[in-house]
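Note that one protein chain is taken out, while the other chains of the complex remain in position.
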Amino acid sequence: MSLPARRKFIPLLATALALAALFTTASLLYPGFCSRLVVANLFADNAALGISAVGMTYVIISGGIDLSVGSVVAATSIVAATLIGRHGWHPVPVIALSLLLGLLFGLGQGLLIQRFELPAFLVTLGGMFFARGLAFAVTPESAGINHPFYDWVQALRLPLGGRAGLPATALLFLAVFVVAAAASHLTSFGRNVYALGGGADSARLMGLPVAATRVAVYGLNGFASALAGVVATFYTGSGNPAMGAGLELDAIAAVVIGGALLTGGVGFVEGTLLGVLIFGTIQSALVFDGRLNSWWLRIAIGLLLLLFILLQKWISGRAGAARAE
Amino acid sequence: MNESPRELLRARGIEKSFPGARALDGVDLTLRAGEIHALMGENGAGKSTLIKILTGVYPPDGGVIEFAGQPISPRSPRGAEELGLSTVYQEINLIPTLSIAENIMLGRQPKRFGVIQWPALRRQAARALERLGLQLDVKRELGSVSIALQQMVAIARALDLQVKLLILDEPTSSLDEQECAALFAVLKRLRGEGLAILFVTHFLDQVYAVADRITVLRNGALVGEYETARLPRLELIGKMLGRPVEAVSAARKRPDAVAGERGTAAGPTFLEATGLGRRGAIHPLDLAVGTGEVVGLAGLLGSGRTETARMLFGIDPADAGQTRVDGRTVRLRSPREAIRHGFGFCSEDRKTEGIAPNLSVRENIILAAQASRGPWRRLGRTEQMQIVEHYIRALNIKTPSPETPIRNLSGGNQQKALLARWLALQPRLIILDEPTRGIDVGAKADVERLVDSLRERGLAVLFISSELEELTRVSGRVIVLRDRRKVGELTGDFDENRVMRMIAQPHE
Amino acid sequence: MSEPGQKPRGASVGARLRWPALSLAALLLFNWFFSPTFFHLEIKGGYLYGTIVDVLNQGSKAMLLSLGMTLVIATGGVDLSVGSVMAIAGAAGALLVTRTHLPFGVIAPICLGAGGALGVANGLLITALRMQPIIATLILMVAGRGLAMLLTGGQIITFEQPSFVFFGNGHFLGLPFTTTVVALAFALTLWLTRGTALGLFLEATGDNETASRFCGAPTAFIKTLVYGFSGVCAATAGLIATANIKAADSSRAGEMMELDAIFAVIVGGTALTGGRFTLAGSILGALLIQTLTTTLYNLGLPPAIAPAPKAVVVVAACLLQSAKFREWTRGLVGRKAAA
Partner (left out) sequence: MPFFAALLAASTVLWSGCGKSNETPTAAAPPAETSAPAAAAPASAEPKSSLRSFTMGFAQVGAESAWRTAETESIKAEAEKRNVNLKFSDAQGKQENQIKAVRSFIAQGVEAIILAPVVETGWEPVLREAKQAKIPVVLVDRGIKVNDDSLYATLIASDFVAEGKLAAEWLAKKTDGKAVIVELQGTPGAAPAIDRKKGFEEGIKAYPGMKIVASQSGDFRRSGGKEVMEALVKVHPELTAVYAHNDDMALGAIQALEEADKKPGTDVIVVSIDGVKGAFEAMAAGKLNCSVECNPLLGGFAFDAAGMAIKGAPVAKNTVVPDRVFEQSQAAAELPNRKY
């Protein structure tokens, strides 16, 4: 295949290679890093981030952005925790309710963006502050969840041999990933999202449901954030209004490292998975090393971002050349 | 051409007005199955409005459209497509980041249980392209193929539906000869299949190469419908420009005195370009403008006039030939450099390249002058007001106050303000691209008077206009362009008629 | 962002200042009734003393940031990195003052220079590499915080150097010195934008970049410049934040400040789509946000919930700028404005 034909896969390959390289290096440096347990942990520990990153992928492919993710996670977690812990509701209805709220919140943002042509950046910035404030208004303290249902779910494990096993949350993350990836390739909604990001006006003239798609994308991301919040409550067995601060940035970083263009139209849910894994690998490598400090993570992520964006600039440059030939 | 032509589409008395402008005034259009029909007209003729009405982008204010015998009123491009009319717009409306196959099939992918069947999709796309005689890797990303191919993909998308009428809005504006030839081959093939093709273009040769019949519009009104074979080029041009040939030939010649004066008054050459050209924009041409001379660039829309201007001003720098200013060879790679050499360029596209809409008239006028002084040597408030008030008076710009946001002004006054912007720069050469487009008669007169006075003050002026009468009246010398080529130059004693003949003469 | 924004219609400076001024007035009125001590002013130890003064003092950081952010947004961009730059400048300042014992008069310019350099780097990413402002500055936002922590080794670095401390805690003309800093910065910015032609080029670039380029306006230079300026403002704010508590806390300094700054600018009536800008409006916006926080302190509400009302205010501000929204309904505009 010629470069132009496949150029949009290059960032993806680069990401995959980067991940492989990172993991191999870490495995050589740190004994026991290259173990099923660590690999399993990558999924277990980053389930919440992963789910919101998957949602964010759709938003970014559609040419938008959503900064409210982290706060929605926090709000969901604390609402769920208080309803279950303090008011003694059963988790199942509570979870259903939180997901619904997340969906509505996202749809609301989408409507403001679509209907009044407000910049997504600003609307979701507002959403971010609003949800965070809300979370603290519910209760400033973290609230524990002690419920047989939670214990049962937390006990679920898909054994991978050794002590390694995938908890329910990790499986949920993988399920979300598979569904989202499939949908992005195999449903007209998925393709319309790409078209929307690739050129909203053209999409409109092609007779595609631009407005509905845009609103739906934000709605879905709200839902994904809420789901991530629920996952977080299972991960920690509690809710915390301070949870997920800066999660949106990690998610965006993961998406971009995964080969998506913030200008929209280009990106892969699969790439996002790789981005999340890279994120997790660096994080646990730092812990394995045990001497480096956590801020190296931020610096590394920043550099990776720069690297991948430059890579994409270079590729689109090549594309221009290819056209000129 | 097939015998016993049956009418596919009859549009009668189509009317459309926009706030402040009457775009279409009772226009008729008749299209037959199995014909290629050219829709011609200069700017503001109403071509695009008519197309947008046919394809349901706008609802018409009046008139009826019959399609295949049924009265129709498409409410959206989608609706029109379902009826069997589909359009390929000039600026290709596809998604460059998606694959060719997907661009063809988007919105109607073959599905099973809501799941897109990619192999089937690619097969269908490939088939659609084969219909145009194209073999492409449909997995390729659209953005990575040439504009011409993108055009073909757009056509393929349009054809993939059960289309009876294909509308092509300036499909060739960005194609070179071979690409055009390929396109025309496709169009003829489709005509053979009994499709009706409505074809908007500015290239005469192309019209005479493929079109069976021609409908000419001018200023939103129907001029007429003609068999191409029976309509000489000269007449066509006359109809497009609204200057019936006989009238033209009878047209009063400019007093020779004036002509003579203009012939001689030209001082030393200020700008001299030799073999200057840019790939894909304008073929290499020679061009010279003297101080105190007005040189007209004549030609139909899309003949390369604006391209020439942009090239000279360094917006799309030349990639061939050389430019001499005052006899010294210079390279103009950016507007800044051009301005430094004393150029000014009043763009034809007032909205996107001219005004800063939310800034005041004052700011818009002094912008260029200030830019040439750099950020630190700010024009004092009083200096600014002197300049601004001087030009408001000199060009009688009608504005409530110099501080009014320029977007609140009428087109004509915006245009004058932009002229003022460049004059405030004290340029030595000013390029005026369609300075009288879309402005009222009074303003037009003002502009013409201004150009004359500039010439008298020893400026070099390059004047671009589609209105040949105006052009010939203003210029002492006219360079004629056709299909992105310089086809000739007229000096001394000339009139619109000769210009039109020159435009009209077929490719040698 | 790819979503279309709206330029404010008929936006004379007065009209732009109306909403922020009204909202601020409303908030002050609220305080008039519900926290009587709010307007209490007196002279203590030779300088003015009262809640209002605190608002000015604590608002100084947001005000400084909003000055730079206004210019950035006027070009149609945005600078997410200011918070991290604050942290970096603060950390650098504290390090220099504790390690080298150079006079503050030397240290300050170094820190501001560093901030400016980082800003220019942003600008180059945007102009030379044509990156979207939001992503270009996001990189520095993420990496910069790490850089700051790297400098301080994650520690809180305390110092007592008088002149540095004065920068954040001193008083001048009976007011906190920070107020003077803001005043000077405001004056400087005002001069840069209105005293030179930079402001004209800036607004022209933001309003119609193509036209400006055709006029020979140095659009790329301008864009790079404003990010550099934003960096300097951020560095100044960082030094104040650090001096204020006599300690560099690189993990928390300037956290979320970028958002406050953007809020201030938008609320102040400068459209995110660029073009016309108003520095006074941004200052008002910053004061509005600070007053909000202080009000919550006074009411004994946890400051953690402050974001919620902020969000309402800013979304309202955006809606007021949205032509679509005006078309939709005018009645609602009135109600929202009260929010």
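Labels A, B and C are assigned to the chains in the order they are written; within every chain, residues are numbered from 1.
Quick note on the criterion: contacts are C-beta pairs under 8 Å (C-beta built on N, C-alpha and C of every residue); 3 or more make two chains touch, one makes a residue touch a chain.
In this text, all values refer to a predicted model and were calculated from it rather than measured experimentally.
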### Query
Which of the visible chains would the unseen chain be in contact with across the whole complex?
A, C
#### Entry: Residue among A:Thr124, A:Ser184, A:Asn240 or A:Thr263 touching the omitted chain
A:Asn240
### Query
Looking at the whole complex, which of C:Asn169, C:Thr196 or C:Thr210 touches the chain that is not displayed?
C:Asn169
#### Entry: chain A residues touching the omitted chain (full complex)
6, 9, 12-13, 16-17, 19-20, 23, 27-39, 41, 44-45, 48, 136, 139-144, 146, 154, 162-164, 232, 234-238, 240-245, 268, 270-271, 274, 283-284, 286-291, 293-295
### Task
Determine and list the chain C residues touching the chain excluded from the picture.
35, 37, 40, 44-45, 49-51, 54, 57-58, 154-156, 158, 169, 241, 244-247, 249, 251-252, 294, 297-298, 300, 302-304
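One rule holds in what follows: only the chains that are shown with their structure count from here on.
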### Message
Between chain A and chain C, what distance separates the C-alpha centroids? Give it in angstrom.
### Response
30
## Note on the structure
Taking each chain's centre as the mean of its CA atoms, chain B sits from chain C at a distance in Å of 46
### Query
Taking each chain's centre as the mean position of its Cα atoms, how many Å separate chain A from chain B?
47
### Task
Among the residues of chain A, pick out those that touch two or more other chains and give their numbers.
197
### Query
What residues in chain B touch two or more of the other chains?
none
### Complex interface listing, chain A residues touching chain C
63-65, 112-113, 115-123, 125-130, 132-134, 136-137, 140, 197, 200, 241, 249, 252-253, 256, 262-264, 293-299, 301-303, 305-306, 309-310, 313
### Query
Can you list the residues on chain C that touch chain A in the complex?
1-6, 78, 129-132, 134-135, 138-147, 149-150, 153-154, 259, 262-263, 266, 272-273, 302, 304-312, 314-315, 318-319, 322-325, 328
#### Entry: chain C partner contacts - residues on chain B that touch it in the complex
313, 315, 335-336, 339-340, 345, 347, 352-359, 363, 366-368, 370-379, 405, 421
